[in-house]
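The structure's right below; bear with me while I get my questions together.
The complex is shown incomplete by one protein chain, all other protein chains being positioned as in the whole.
Going in written order, the chains are labelled A, B, C, D and E, and every chain counts its residues from 1.
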Amino acid sequence: MTIEVNPRNASENNLEALERGRAYCAAHHPHLEAALADRYDARLPGFSQSLVEWAYGRHYSRGGVDAKTRQLATIAALTALGGQTAPQLKINIEHSLAVGATEREIVEIIWQMAVYGGLPAAINGLNAAMDVFDAQNEQ
Amino acid sequence: MTIEVNPRNASENNLEALERGRAYCAAHHPHLEAALADRYDARLPGFSQSLVEWAYGRHYSRGGVDAKTRQLATIAALTALGGQTAPQLKINIEHSLAVGATEREIVEIIWQMAVYGGLPAAINGLNAAMDVFDAQNEQ
Amino acid sequence: MTIEVNPRNASENNLEALERGRAYCAAHHPHLEAALADRYDARLPGFSQSLVEWAYGRHYSRGGVDAKTRQLATIAALTALGGQTAPQLKINIEHSLAVGATEREIVEIIWQMAVYGGLPAAINGLNAAMDVFDAQNEQ
Amino acid sequence: MTIEVNPRNASENNLEALERGRAYCAAHHPHLEAALADRYDARLPGFSQSLVEWAYGRHYSRGGVDAKTRQLATIAALTALGGQTAPQLKINIEHSLAVGATEREIVEIIWQMAVYGGLPAAINGLNAAMDVFDAQNEQ
Amino acid sequence: MTIEVNPRNASENNLEALERGRAYCAAHHPHLEAALADRYDARLPGFSQSLVEWAYGRHYSRGGVDAKTRQLATIAALTALGGQTAPQLKINIEHSLAVGATEREIVEIIWQMAVYGGLPAAINGLNAAMDVFDAQNEQ
Partner (left out) sequence: MTIEVNPRNASENNLEALERGRAYCAAHHPHLEAALADRYDARLPGFSQSLVEWAYGRHYSRGGVDAKTRQLATIAALTALGGQTAPQLKINIEHSLAVGATEREIVEIIWQMAVYGGLPAAINGLNAAMDVFDAQNEQ
């Protein structure tokens, strides 16, 4: 059985996964779990908890690489993946600015994707970034 | 703070996520977590636990749809996504057979993907299925 | 020549392909071919017939797996493929409800795609499903 | 009912779809349907006929654009789609040479995909083309 | 060092890349570089020049295949890639008409993509083409 692998760590880490996710969200996106629960949980039980546990408890809060690099790498992937990820790309551009990435760093990473995902992906990504920058500068 | 959303449920479900994942794996893929830990955890701490928690604790063990449909839907997606998912497609064809899908149901679902993902995806998927069927029939 | 492969079956099945497609559409989507013909055939001769023959005569009417599973597998693939298939995803969610899938089964299959196609694909798929459910509940 | 749309045309074209596909294959890929039937039809009834009808009867034999352009456009798409379509890309490079495309035209179209699908797609496509050219030059 | 490979050619061709791109744009898209510079260069220095050099100086102006085939192949790829490339698909349908492709050739190439990228990609591509044709016929 797998339970011997890491017996003490297991329940602790499990507790930490959702807790770490919630702590991360409390600091960075305070109303996220409640908003997700309102919108999705009646139809898909446990959705909000699962997302917070996985994305924030099991990824963004891991350490091992700094938050800004993690965010810029996410932007790279969402740009390269293209259309299906447009809403998430804008959110992650906001998150990248929030953890200290500059506008220049963000467009550099997006434009780099012209090499790997093609010009349409990169240009659509640049347009998303400029929409976010313009919206923030208007505030 | 988000913790008020579902206070009693929260820690319980969190406990259940990894536990449910491990229970599911114990029944269906008994050595998976240990094998993943051996291969990946030294370099990527917590990987094996995180995968069991997410894929098996937060998805395959959810209920709400029967196991065979869940598996066949997974095969559909892996077929449509194509090349990047070939190893996972073969594993999920094995898992589909294990939860009672017939060879015929599996190839029907794969061939359906010709409509949505194109002929190359469907034919590559059929070839993967036939490799799995032939390997199992040889045993 | 290939004609020997299945001589009697050949012309019969060929006749059946378009006819089976039309019979399937008559039962499930009665005005589809006429609507497609109106919109596309002047520019692309034979389009409507070809689509009915292929999608409905050669796939949905095949048998070998039940209609609901076939539909839910289609939803899985369209969710995983993402942006390019958003209009088709909504149509197939409607079709899945029409062949007896529950709202719960549909969101379960879509959410399963978080494992294989990533969170953005799954969340966009959930949003499409909720739009369809809400539109139907308003009627 | 949709059957009124094009009543006389319907059965004729339907007959023509598989027949046109078979005529096209007889001229260009004489043993294809038999080979497909041998490999797939026992498990997936009607597969070989369906593929010949759809790909060759409903697409390659359509007219409206010359065969070489149709083939080069196919190569473009298979290059841009990438990994999942590698076996089909090689086959279509052979088909493009067979309908009169030059090696130069083929690599030009593949390299053009660096703009739209990124460098990895284009370079992997060039490598596929060079494998095909080298294999043919060795004969 | 790589500089010995093609010493005379190197600076000449380099000069030619941006110059060829600009000459191509002057003939086909006269205000493109200025428009791109206005929109992007303040945030992403050199963007407009780089795009003209790469897309038009290093690809569209290459020769080796005629302009119409190059354009139709581009349409094929953008159709197959799907959602992420919708804006670019419309632009390239306009460019294809401008270099002499007929409406029929364009829809033939798009419909061919049903075989390789699936029906959703092809139908979304047809819809994009019909929007472009209708807009041009209204003028």
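As a convention for this text, a residue touches a chain if its C-beta (ideal position, glycine included) is under 8 Å from a C-beta of that chain, and two chains touch if they have at least 3 such contacts.
Predicted model, so just to flag it, every value in this text is computed and none were measured.
Contacts of the undrawn chain with the visible chains, over the full complex, involve A, B, C, D, E. Among B:30, B:87 or B:100, only B:87 touches the chain left out of the display.
Where chain D meets the omitted chain, the residues involved are 81-84, 103-104, 107-108, 111, 114, 118-121, 123-124, 126, 130, 133.
The omitted chain makes contact with chain A at the following residues, 54-55, 59, 62, 64-65, 68-70, 72-81, 85, 88, 104-105, 107-109, 111-117. Residues of chain B that touch the chain left out of view are 39-40, 43-44, 47, 51, 54-55, 78, 81-88.
Please note the rule applied: only the chains that are shown with their structure count from here on.
Note on connectivity: the fewest steps through touching chains from chain B to chain E is 1. Set against the Cα centre of chain D, the chain with the most distant centre is A.
Fitting chain A to chain B on CA positions gives a rotation angle of 180°, reported to the nearest 5.
Of all residue numbers used at the contact between chain B and chain C, over half are used by both chains, marking a mostly same-residue interface.
The chain with its Cα centre farthest from the Cα centre of chain E is B. Between chain C and chain D, the centres computed from C-alpha atoms are 23 Å apart. Touching two or more other chains at once are residues 54, 62, 64, 80-81, 104, 107-108, 111, 113-121 of chain B. If you draw each protein chain as a dot and join the dots that touch, every dot ends up joined to every other dot.
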